[in-house]
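For this view, one protein chain was removed and the others were kept in their places.
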Amino acid sequence: MADTKMVNLTIEGRAVSVPEGTNILEAAKAAGVLVPHYCYHPGLPVAGVCRMCLVEVEKMPKLAPSCATNVAEGQVVHVYSEKALEARKGVLELLLINHPLDCPICDQAGECELQDYTFQEGRADSRYREPKRFNPVEDFGGDVLYVTNRCILCTRCVRFMEDVHQEPVLNVSDRGDRATIGKASDADLTQPWAANVIDLCPVGALVSKDFLNKARAWELDRTASVCTGCSQGCNSILETRDNVVVRQKPRSNDQVNRFYLCDEGRLDYRWMNRPDRMEAPKIRLADVLSPVDWEIAFDETTKVMRGKRAYVVASPRLSNEALFLLKQLIGATKGTGVFRCATGPEAPLPGVPDLALRADRAPNVRGAELLGFARRDHDLLGGLAEGDVLVIADDELAGLDLGTAKKASAIVLIGTVLPAGLPTPDVVLPIANVAEEEGTFTNLRGRVQRFLQAKAAPGLARPSWYALADLNAALGVKAEYFLPSAVFEAMAQQEPAFGGLSYETLGLYGAPVKGAAATVGAA
Amino acid sequence: MGYPHKSHPRETPVLSKHFGEAEARTLDGWKKRGGYKALAQALATDPLAIQDVIKASGLRGRGGAGFPTGLKWSFMKIGDGKPHYLCCNADESEPGTFKDREIMRWTPHALIEGCAIAAHAIGAETAYIYIRGEFTEPIRVMEAALAEARAAGIIGKNAMGSGKTVDVWVHKGAGAYICGEETALMNSLEGKRGNPRIKPPFPAVSGLFGKPTTINNVETLAAVPHILNNGAEWYKAMCLASPKSTGSKLYSVCGNVAKPGNYEVVMGFSFKEFLYDLCGGPLPGRKFKALIPGGSSVPTITIEEAEQVKMDYEGFLEQGTMLGSGGVIIFDDAQSMPRQLARIARFYAHESCAQCTQCREGTAWMTKILERIVAGQGTFEDLDTIFDLSEQMTGKTICVLSDSCGAPVVSGITKFRGEFEALIKGRRSSTVAVGAP
Partner (left out) sequence: MSHGPSAPASSHASGHGHDTPYEPVFTPGSARKKELDDIITRYPDKRAALLPALWMIQQERGWIPEAAMIEVGDQLGCTAAYVKGVVTFYTMYHQHPVGRHFIQVCTTSPCLCAGADKVVEAFLEHTGCKELGLTSADGKYTVIEVECLGACGFATPVQINEEYVENVTPEQVPAILAGLQ
């Protein structure tokens, strides 16, 4: 980057210096000016077709499409000149002449660039007096529905499938005002990353079947999160309404997932709303679990664990913070920490280096490894010795032969749901799930990334770091933490891999652990 | 020769000299008429020297834009180590234009020779002649001529024994006017939708298959052998008005005229004499009313304006229109201008590639408004809307298809507003369409 030539220009009176080869639209962004646009997307090849981003460049005879015009030294650009505004107003009117104006029933309403720019720069009326063209809604397969009448033919979806996904299953069909986005009958939009076309669509033409008619965009609360679908750690936004997660969308991070989220990941949110949650701490009384206060539950745990080794089965879906506190617990009892991870086929997004739905289908495998947990995919309870206390930390134990659990002198369950088939635990400590607490995950490339709380935990369930910190305190481990950031700070001090990191340095895009590749491409 | 009519004595038949002579289609027939001498000489000449001759001749692109041909060729960096391509634009699809069709039907070898010379002059070993799919007969004639030329070693690996490779292939289009736009033509040839490309990069830098490419019209290339045979000065001397416009030009004349057909005259010829003398004037009992003189994309002019025109690039510009492709569409006093202009707009709406918003939506909208006016349902606001729409459709898109839709319509409304107003006021059009009840 050092020898990249910089070009100086003025945009809306603001001086800006950008690398040679930058287009005017991006230069304007750098100057803090948003040029309205539809077909341009930084992740896609330039098409220059919507003609919305026309700006006036002094000494150029015609208005310039800012997405397809590179900066030049000394250029003076007017985004809001009368000529430019008039042209964009014209484009907006034309985009709307055949548009059904069905905003009241459109899922995109509220986050629609056609609405936004029309509100900002469009006409208040339309001069169109002719019948509107009509085309039926088409099921594109996968999660995607094509509402043809709302389409503005920006071709972002076509370019994504062709250049980024490299599965050109979409096309522009026909021509003139009869043109639509089309596909052939031999291929649906079922490719692993295909649903990104929904996010890329600037209008309500490509909509999610999963989200169809579920909520109005303005009713949603949005929280920065990290997708838990695999070890890639794609940055995401969890959208909630009335304490229910209703949608997960990608959050841009050039180091990890650029603008994208795979279909499996984006739909991997329903479990966050499970109704069968453990809501209160419980202890076993006469083989029946009875709700108790947290203090009584801690006392009971202390009692069953006294003098015993803890065999901790942790989930790689737990945060670094929870795993760090578990590690302390293991240390205090001279115990063992193990985990397993579900796996599935890897599915790369070909157009983006080092971005894939990873084989490890959990977000914090690397964190668990860095914090000393041993991976035992096949024989998870195989290390459990007679008389150990079995501490289950959020693993749902599905598919395991739990007969071995009988070897344990006691079972302490820290988790969100009661695993089926598990002998009644001695203690149950209910914790929040990823949507309900704050924490960090470490992705497969060693990037530590924060996720924030998107909704409230049910009943008396506590954030995992909070429950574990208090449990450790009860067990005599020095662990007085009042914030997850404090747990992270302690981890950064005690764990060399996390040295130098803090919630502040992580920000919302994360930072690599020691020894991990700093940036390069992605992850 | 004004095929299908006999050549008029005031024509200057260079390209059209052998129209109608079946023998000229054959290799022997063409050689008998002096064919392939220019190519033999060119293959032994430095490409830059050929470029210089063409530059000196003043030859300008006959497809519509009128860009100096020699200058265009000089943009190709000879010896840059990359493959170069020549595309011959034979996608003649603009309403009113049918000159390239006759060149290909009657003198296919003139075009092959021109292509081969041009290919050599720009450092290309391959030339593709992109012919619109509807032109089945010209395609057959060109294919036959190419087979003959290939068999005779005139084109191919060792063209005319020069040691140089010059391959020429016909590529058949499939029904898309926009493929006559040079970048759309290249996309179409590459097996894509015929969408025009954003420029830059210009074809001479990155064209067909991403390689330096020159695109020339059929008529332009067919003129090249004649220029090499007779010299730049000879060509330059064919000039009656502006010195920037030289040579002979084929005009296709159609519409309401006594003798429709192709006519070849020197640059600067009087349009009035052309219309009334060569083309035989209006049909009996009729008067010329309006013209679209350069293919349907150029502004409409009145007959009074047309009579002032000196037929060259500058002369048509002076009267507010363009020479364009030389396709002269004539409307007489029996024609309804609103109906004709609505039909022209419909053509563009049908042919829009669908990329740019203004073109995709604007051409269709304009057509609907015009058709509504013709149907007697128009309002005065509609005329304002058309003017504003045309403004939106001009100079704002990747190519000029939408500009081309607005140009004849807006100028037509301006000059024949009375006919539109008559329809709007609910009366019959002041004129009655031919054949209308």
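What to note about this one:
As written, the chains take the letters A and B, and residue 1 is the first residue of each chain.
In this text, a contact is a pair of C-beta atoms (placed from the backbone, for glycine too) under 8 Å apart; a residue touches a chain by one contact, two chains touch by 3 or more.
Model, not experiment: these values are computed from the prediction.
Contact with the undisplayed chain is limited, among A:148, A:173 or A:252, to A:173.
Across B:108, B:123 or B:173, the single residue that touches the chain missing here is B:173. Considering the whole complex, the residue from B:19, B:73 or B:347 that touches the absent chain is B:347. Screening A:41, A:78 or A:183 against the full complex identifies A:183 as the residue touching the chain left out. Residues of chain B that touch the chain left out of the display are 4, 83, 92-98, 101, 126, 132-137, 167, 169, 171-177, 188-194, 209, 252-256, 260-262, 292, 296, 327, 329-331, 335, 339-340, 343-344, 346-347, 349-351, 353, 434-435. Even with one chain removed from view, chain A keeps its contact list with that chain: residues 167-175, 182-187.
In the analysis below, only the chains that are shown with their structure count from here on.
Averaged C-alpha coordinates give centres for chain A and chain B that are 55 Å from one another.
On the side of chain A, the complex with chain B involves touching residues 46-52, 54, 62-63, 65, 68, 87, 90-91, 94-95, 97-98, 127-130, 152-153, 172, 174-179.
Residues 176, 193, 198, 349-358, 360-365, 368-369, 372, 381-382, 385, 388, 391-392, 395-398 of chain B are the ones that touch chain A when the two sit in their complex.
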